[in-house]
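Only one protein chain is missing from this complex, and each of the others stays in its spot.
== chain A ==
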Amino acid sequence: MTSQNTKTEMLSGAAMVIRALADEGVEYLYGYPGGAVLHIYDALFQQSKVKHVLVRHEQAATHMADAYARASGKAGVVLVTSGPGATNAVTGIATAYMDSIPMVVLTGQVMSHLIGEDAFQETDMLGISRPIVKHNMSVRRPEDIPYLIKKAFYIAQSGRPGPVVLDIPKDMTMPHERYPYQYPESIKLRSYNPTAAGHPGQIKKAVTALLKAKRPVIYAGGGVIMGQAAEELTALARKLNYPVTNTLMGLGAFPAADRQFVGMLGMHGSYEANMTMHHADVILAVGARFDDRVTNNTKKFCPDATIIHIDIDPASISKTINAHIPIVGLVKPVLSAMLAQLEQKKAQPDTQALATWWQQIDEWRTVHGGHYDSDTAVLKPQAVIEAVSRITQGEAYVTSDVGQHQMFAAQYYKFNKPNRWINSGGLGTMGFGLPAAMGVKLNYPDADVVCVTGEGSIQMNIQELSTCKQYGLGVKIINLNNGYLGMVKQWQDMNYESRYASSYMDSLPDFVKLAEAYGHVGIRVTKPEELQPALEKAFAHKDQLVFLDIHVDPKEHVYPMQVPGGAINDMFLSKTKRT
């Protein structure tokens, strides 16, 4: 094809990559340059639509893209070079995969003719990423680039979302070889057609079962957040006046301030949430996957419950817990259809049974109620999260790393909106929090973005403080510093007679000085009375990164905690009390 007899634009492979991203509406690309992607970086330099964010380590690029996707619902995009660039991205890809987050990762590759020859910076990225992606592909002809990029976005964002890797050998992007460019409007694949609407017969059955319930509960997960169905879920729950529990991934799907909310369920779920689940006669599971951190021992799971399970992924249905009424479909249209049926139906929920049920739940609420010993001279981590929740009025974007601080954030921050709680639930990736906060802050510059972390996790990607300076990302870092890998220590206290094998970190840096060295503001808090003024000061710095190094009680444990091998309602409620 020549350019004389057609209006089709002629672009190099490298230019096509960037143009396709622009045509897809991508604003930010997170990445790190290197040999195999230099042609693409040169094309990036020659335009202004797609902006590039240069991280300090590729893992951070993936978490930034991932967090953007969690906050916005749209796929985040990453560009890394071949070999170590690509392998550094692996943890971030796996993180997105485990939490079903849409992401498109462009990885450079050595020249096609060198593939398989153990060339410099060659790695079989398709092979490495295969078990941790929704799909992966490689470019074999430069003219396929627009189609493959469209396909990558389509697969990443439809059905059950997930990361897609596109491997691009360097010779596919040669600057002087030009090919006709046209970005496809849509893609149709004969082998991939995810279901959207649920089966009407199943929906009808589900509504009937729900209305018959005497001890119902709605159990909502990350599918409600990514499926943008929080509004429908809330409407359905309020119409029925049924209690709602959210999974770790589902926090914000139903407002925490609502009386019908019984808290998070599972391993560190609230007493009332786990009790409500265990005693329920009908469970409506929405976009949740009966993960082992929720169910505890599956053989003892919710013995009396009829289970209605709505999920976009048929493989998630009856995987660990048998669903009596499965509904495969996007949660949003399915919940809308259920609401519409409820509007039409004359039948009402059994109000008398419901009143008894609520009375029971309210009693359970008084048993533990998120209690912790706040009357001490030592600052408690729970108190820090409660203070952050108050000062941001439950409106901030909160990212976290992994460990005790993550559970405290999940338990004590009152999430009233979806897409605000951003954490690595499935993979449990330490080092996620800071880059995640950066990804959110870059895209939502006016919002308060808080990274709740610990002195262990923060050091896994602390180099990104430099990226924060370069792009002026004023995130607020809440470092719950207890000198220990807290969750590891808690397990060692509970199961290993307090033998702290490698859970204590000596020689921690002076985080205040470190923050300052990177050009940020650092504040240390060591006493309870210093907390409130420090937080006020931190949040007053609108555009600056503030690193709050908060020294908290190293002896504190996260409770409730499920008893291993028990039912969902077998819990430790404190160091001395269990159910």
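One rule holds in what follows: a residue touches a chain if its C-beta (ideal position, glycine included) is under 8 Å from a C-beta of that chain, and two chains touch if they have at least 3 such contacts; residues count from 1.
Everything below uses one rule, namely that contacts and distances are computed from a predicted model.
Per its UniProt entry, the chain excluded from the display bears the name "Acetolactate synthase small subunit", taken from "sn-glycerol-3-phosphate transport system permease protein UgpA", "ABC transporter ATP-binding protein", "Acetolactate synthase small subunit" or "Act minimal PKS acyl carrier protein".
When you scan A:7, A:176 or A:190 for touch with the missing chain, the hit is A:190.
Only one of A:315, A:340, A:355 or A:517 touches the chain withheld from this view, namely A:315. For chain A, the residues touching the absent chain in the complete assembly are 126-127, 130-131, 134-136, 138, 155, 189-192, 313-315, 318-319.
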